[in-house]
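Here you go, one structure.
Incomplete set of chains, arranged as in the complex.
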C-alpha cells in the first residue's frame, strides 16, 4: 500500500475493517478526510483486537480486586503482591491466527510477545506456559500444526532462557479450522521497581529500542480480528518472524536500564506496533506525541509512514525517558547491540503528530484515538443447558480395565511428555516442580518461596453449558494450585471464541464470563489480566467456547508443597469431595460411547473452597505424601496418574456405595482430590468435622492397578499406553 | 579459589552455574563480559550454557570469535582448567580446544530431560569426587548435542582416555536407548589431552541442589573446589 | 540425477540469522559487508533420469516439504548423474 493516491473509497475503508458507521465516526472526529496513514492508525486502534469493542462491557463485570492485587487489567500485565517487597506479574495472550498460518513463527512470536508484556513492567520473566488446542488427530493438518507450534514455542523460549514449565493440550474437531495457541508468561519484580506506560510530562524524549522495523505483519491486528475463509492463504505475507536472540538482549538491556532511575514510562510494541504503543502511552499520560519517522530504524528501504506506523515487527519497545538521560540509556542498549533512537517528544497538544520526510502524515487527537473506539453490546442468546444425565443411564463398559487402558492411551489423556521435553523447563535453576504434576512450581530466586502456575479450561463443558464451563475453568485452576500446596493468588484469562456478531456465540461469551465471575468471587481469585480472541471461525464454523484460565499461586515455603506421585507402599488413599458419578460430557462417554451428551458436572463453589482449604492445610501440616485433583477422566484416571508418576501401584477398596461402579470410577464430579497419607483416620475425622465428604478408596503398593473383581493392570503396560500415544502419532505420517 | 564465568550475548545458564559455583566455593565467581580482552586471574574458567548469538549459523560459532576467547584459549593452553557446559562445549570445539563438532540431534528435536551418565574417569580436577564408572543422573537441554568426529579422532580420544562421560543405562552400559541425541559412541563429554579442559553437553549445575530433584551434579563443583582451592 | 536446491527467505521477511552473521563479520573486521541472508542448500539424489519429470518431482518436493512457502522461496538446478 502506498502513501500516495489515497483517495478514500468505500472499498479502502472496508479493507481496513471499518464499518460505514465507524468511518462516519472517524470523519466526525477528524473533521476532514483522513490520510491513508490516519485511516490505518484508526483501523488498528478500533480493531476488535486493540479496542475490545465487543467484549469490554462484559469484561468489566469480572472481579479484579483483592488485597493482594497491585494492578489489575488495563496495564500490560497484572501485578500481585507476594510479600517481602516482591510481586508476580503475569498475563496470557492468544496467537491463534498467526499460528494456524505459520505454526512455528506464529507460536514463537506469541511467546515473544507475551514476555514483552511482562518485562516491560519491570519483571524478569521466570516461567512460561502454553495452552494449545488442535483439531482432531486424524485431520490432515493437525500433525503439522502440533509439530510446528511445539517447536516454535520451544525455539523461542529455550533460546531466551526462560523455562517453559506447563500448559495444556487438547485435540478436538472443533479446532480443525482454527487452532488456539495461548501463551502465558510469569515474571518477578520488586514492588518498588514496577514500570507503567503512562507518559506523564511534557518535552520528554520518546525512545525506540530493539529491532529494526520491517514490513512485518502489517495489518496483523485487523487480521487477528477477522474470520478465516478459504482464501486466508492470501494473507500469508504478513507473517512475522521472531528473533529470540534479540529478545534475550532486549530483556537484559531493559532490566539494566530499569535498575537505574531514568524511565518515565515504557511499553512494548505489540499488535499495531508503534501506533498502539504511542497512543496508549500518550493517552495514559494525558499528553501528545510528536513522532519523527525519519528517526525510526528501518530494516527495509522506502518504508512509508503507513507501513512504519502499522508494522508489527517483533522485539521492539518504546520508552519515555527523563530528559538528559538519553546518553546513559543509549550506552546500555549499544552494549547489548540493540538499536536505540530518539524518535519523538511528548507535547502538551494532546495530539499524535507523525511526520515523515518533512511531511505531516498524521495529526490526530490522542484521547479520541484511545477512547472513542466503538463499544458494542451485541445481541446475545444464552445457550440452553442440556439435561443432567443419571449415572444409570450411561451403559457400563464390558471391562473397567479395558476402559481405563483406552482412556489413558487416548489423545485426551495421554502423557504430554513429548511436548514438554522439547521445552527447556529447567533453565534459571529454580524449577522445583517440573511439568507432569497439577501445577508447575518455580522457586522465587534466592528465597524459599515458590510460585505455582497452571493453565486450565474444559472446552467441552463450556460448549454444553457456558456458565458451568466458565465456573469450572476457574475452579480447576484454583484446584490445581491448591493440590500443589499453593495459596491461589489470581488469574489471567484468554477468551477464545467465534464470531461475536452471531448472537449464539456472543451468548457463549456472556455465559462463560458469568460463570467465571461467580467462581472468581466465591474463591477470591481475581482476574488481573487477560486477552480476548474473537472471530475464531472458518466458513461459519466456530471453535468451542474456550476461556483459558492461567492461575498463579504462592507457596510460602517450598519445603511444604505437594505433587501427584505415590511414593510409599502401604499408604491410605483418600478421596475428598462429593461423589455423584456424573458422566455427562465425560471423557468416558466420549471414548466409550463416542458421544457428548448431557450437562457438564456442576461446580459447587462453597464446597470447592472448603475442600481445597482443607487440602492445603493438610499439605502445610505434612499430613499427606501425594495429592492430585480429580479432573478429566475421573477418579480411576487420577489414581492411575498418581501411580505412574511415582512408580507405585495401588489396590482400590471393594466399592460398597450407591453408584454404578463405572460412574464411581469415571464420573467427572468436580471439587475432588485424591490424597495419599500414612495415617488416614485423623484426616477422615477432620474432613467429616468440616462437612466434607471423604472416603477411603484404597491402599498404595505393588506395581499394578488392582480393582476388585477385575484383572489387575500392570503399571508398565499402562505407562506404555500412556507415554506412547503422542510420540507414535507424531512420528507416523 | 577464584572462578570466572564468561557471559556472551545469549548466554542463559550463566547465573545457574554461578549459583552452583558459589554454593561450592563459598564465594561468587567473577562474571566476565565477552567483550573484555582479559579474563581476571582465575583458577577456573567456565563457559556457560545458553544460546550465544542465538545459536545462529552454528552453535558457538560467533561467540568463539568474541574478544575474550583469545585470552581463554591462551590460558587453557597454559593449563588453567576450563569447563564448557552445553553451549560452552560448542565453543570449545569451535575454538579447537576440543576436537569434533556437535551436530543437530538425531531426532532433530530439542531435548530437555534427565539422562544417565557414566563417569569414565575420576582422576581429573573435575571428577575426583565421583567414583570411577559411577552412574549419575544429570539433565540435558539442547538442540545440537550430537557429538561427531571422524573415526581416527574417536579412536584417539578413547585411546588417550579422554572420554569424560558417556550416556548409559542404569547398569552403566552405553546403549542407543540411553543416547538422547545420536552422539557417536555415546559421548557426552570429552577432555583435552592434559585433562584440564572439559566440554560436556549435560548440565551438572541443574542438579546440584536437592530442591531441584537431585544432587548428582554437585560432586563436579566439589571436585573443582577440592582440586583448585 | 541430482537436484541442487536453494531455499531462501522471501524478501521482506526478517532473517535473524543473516543479521547476526552480518554483525559477526563486522566484528571480525570485514568492512563493507551489507545485507546477509541465510538460506538452506539441499542436494537430493533422484533415480529419475528424465529431466521434465524430475523437474516436476523437485517442484512438488519443494512445495510440500523442503520450503515453507509462507516465508520461503526455492530455486533449483538439475544435474545429470
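Letters A, B and C name the chains as they come in the text, with residue numbers starting at 1 for each one.
Note that in this section a residue touches a chain if its C-beta (ideal position, glycine included) is under 8 Å from a C-beta of that chain, and two chains touch if they have at least 3 such contacts.
Because the structure is predicted, anything quoted here is derived from the model rather than measured.
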Copies present in the complete complex, per labelled chain: A x1, B x1, C x2
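Just so it is clear, only the chains that are shown with their structure count from here on.
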- line: If you tally C-beta contacts across A-C and across B-C, the winner is A-C
Query: At what distance in angstrom does the C-alpha mean of chain C lie from that of chain A?
result: 36
- prompt: Once you find the CA centre of chain B and the CA centre of chain C, what distance in Å lies between them?
  reply: 34
- line: Multi-chain contacts in chain C, i.e. residues touching at least two other chains, fall at 16, 20
Statement: Where chain B touches two or more other chains simultaneously, the residues are 53-54, 56
- prompt: Any idea which chain C residues touch chain A in the complex?
  reply: 10, 12-16, 19-20, 23, 68, 70-71
- request: Would you pull the chain A residues touching chain C in the complex into a rising list?
  value: 101-102, 104-105, 211, 214-216, 236-237, 239-246, 299-300, 313-314, 337
Task: Give every residue of chain B touching chain A within the complex, in rising order.
output: 9-10, 12-13, 15-16, 19-20, 35, 49-51, 53-56, 109-113, 139, 141, 143, 203, 205-206, 209, 211-213
